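Starting off with a structure, shown below.
Left out: one protein chain. Kept in place: all the others.
The letters A and B name the chains in turn, as written, and every chain counts its residues from 1.
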Amino acid sequence: MRVGVLGIGKTPHKIQHGKSLRDLVVEAGRGAMADAGVAPADIQALYVGNVGSVGFNYENSTGLMSAHHLGVVPSAAVRVEAACGTGAWALHLGCVAILSGLYDTVMVLGCEKMNDLATVEGTSIIAQAADSKEEYFSGLTFPSGVALTARKYMQTYGLSEEDLAHTSVKNHHYGARNPYAHLRFECTVEEVMRSAKVADPLKLYEVCPMTDASSALVLCREEILRAQPDRPQVYVTATQMATGTWYAASDTLADAHELLAAPAQRAYEMAGISSADIDVAEIYNSFAIQEPLGIEALGFAPQGEGWKGAADGSTWIDGAVAVNLSGGLLCKGHPLGATGSTQAVDIVEQLRGTAPPDMQRPDAEIGISACRGGPGAVGAIHLYQRLEGES
Amino acid sequence: MAEIIRYGAYLPRYRAPLGEIQSFYGRPGRPRAKALATPALDEDPLTMAYEAGSAALAGAEAPGTVIAVSQSPPFGLRKLSATLARALGLPDALPLDVGGHPGAALDAVELAGALTAAGGPPALVVVADHLVSHDERVVDTLSAGGAAAFLIGGSGGFARLGPSARARREVYDVWRLGTEPEPRYRLEVLFDAYATTTGAALAALEAASERPTSAYSAVCASQPHPQTLRALERAGVSAEQLQGTSFVGEIGNLGAASVGLALALGLDRASAGDHLLALGYGAGEAIAQDVEVTAAPPAIDAAAQLAGEAIDLSTYYRWTRGRQAEPH
Partner (left out) sequence: MTVSAIEFSRLGPPKLRLYAMRCGSCGVLQPWWEHHHCYACGGSDLTEQELAGGGELSNYTVVYYPPRDFLGQEPYVVGHITMDEGVLMPAPVVGVAPDDVRVGTRVKATLRRMKLGHEGDIYYSQKFVVDDEDPAAAQAQPV
């Protein structure tokens, strides 16, 4: 498959009390349309990913609201939701729309504004993306549910908390260089270990901040982008989605692996490549442990060894595959509905060569984004390639 | 004749510093208890009743009646006994709430005895209390939390409920007006009423049972305050009779559960042939109940629960005020 990425746009990821959710939507959407050189009237369908506007912002119908304020009325618009995988789902639906032949040009947009409420309220609303009625009723939160996975991983492979701390060090190195990131400071392994406990064994520097952001892509049929050779020829070449268990109590390490490994394998086959061909990866890591798990699932390391790349350099900018050069969710934050779309925007920047120099992988041609959500309930894989001069 | 078949008791594990609480509220004087047994934020009279009731029911015949006694049920306009029965896995038991005053546990025991005297399944009496006050003027009422349970039946027990006697007068010593949240206390009136009515009940029991008060191996009394136990000494109860059953100076006053814990402590130390005297007091009424131990009691070592884990003032404040927060 080939779906053209005509334009991208994103807002900074940070606390933005002065802007509303719709302000962020308009900022990202207009940015993408300007980058694509299209007018709102050219957008035939709009897919808006948003998870918690009813809770965070006391408003609903985010897709319809966005259609109005972006000026795409009377085109089709809808809100998409799949927990933390929402942005990737919006991207998937945008691709499916193009591939179906029903639409020529669509916009995919993710948005979330999490800081209108106090942290403890926000945490409770985030918990609704898991089974807050039954499982989280027992006192689990997302951080503590993932903490259980971290402990299982450490016990299974005989690892220490220091081993896992390298992931945060790498993410913070690049987050400090990303002008759009929420957290922009570097840290050492010692500082990660000393940071405040959130849910044992996870510490503050191993969990993402709650942020406000929006990001968008304008997608088009392959022929439309081919016909504009002066534009960067970046295409989405695979989109594969999966579900897993809705309950952390049912989520084994094997399940966590399979959630991304199965769609990744299908995606590689779909695009006719292998994991060895990947130059850059955006791997969902709202909690640090998810990066090693994703690295393993995508085939970049054997199970139990995904954590090593952050320590030995093989997942840094010059390594075999550069993982989370944006600073990952650990530094960007996890604006629930926008994370998946921001991952796509960040990979497209890498393939275009337009990321800031100290976080730009040289000659990046093939990228992958892996998004996941819920306790272990949704997995999403997208492949992207720069395809110059092909017919 | 009604018998006690099994018993149980539950004290929360946390101990709040009464001295610091008094100091925080600017109350003078030596604290009358070393600490207050404080239920955790996720405990309340229902959960404490469940703990004591479960302990009393372990390995026993399922009761056909559950009688709950509390001055501080977590919810009003509902039956504590009904929810407790369901939690104990007894959905078909007859649920009865008996309550209203600190001595009501002995009312419940008498009722249980009457219900089971003719045979049939036993009745479970559970008393649980945690009176919390948010007004500093009542901080010296030693409000603590705890629960006790007694399985009463027509046969198969280790102790018999003997004669009982009551004495009462109309008095306002501890009361709550209508649906006010705060109990009202007049300690001097309490001390006087406790002394006179318990004295009268003890005298009446002597007459009814032909057994002098001094012949009881232990007196298990409601103890809203250490001073009330000293009043008993003036009524002819010896210090030895109170020694093993006094706890208010350690952990505070357990409200309606007070006489329940005292009786459990007494039963733990009793042997076949002993007579215990359970003495409940509340709202101007003293109830004196003769308990004849006929076999070695299945002791539960309630005294082991008196020691607990210290919590600081801020935790006590958070756990008592916190539970009064408005539903969000």
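Here, a contact is a pair of C-beta atoms (placed from the backbone, for glycine too) under 8 Å apart; a residue touches a chain by one contact, two chains touch by 3 or more.
The model shown is predicted, which means the values in this text are computed figures rather than measured ones.
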Visible contact partners (per top-of-document touch definition) of the missing chain
A, B
Would you indicate which residue among A:121, A:223 or A:358 is in contact with the undisplayed chain?
A:121
Residue among B:74, B:100 or B:249 touching the omitted chain:
B:74
Touch as defined at the start, partner being the missing chain; which of A:71, A:201, A:319 or A:353 qualifies?
A:201
What residues on chain B make contact with the chain left out of this view?
13, 40-44, 46-47, 50-51, 54, 57-60, 62, 74-75, 83, 86-90, 318-319, 322-323, 325, 327-328
Go through chain A and note every residue touching the omitted chain.
119-121, 123-124, 127, 131, 133-141, 143-144, 147-148, 151-152, 155, 196-202, 245, 247-250
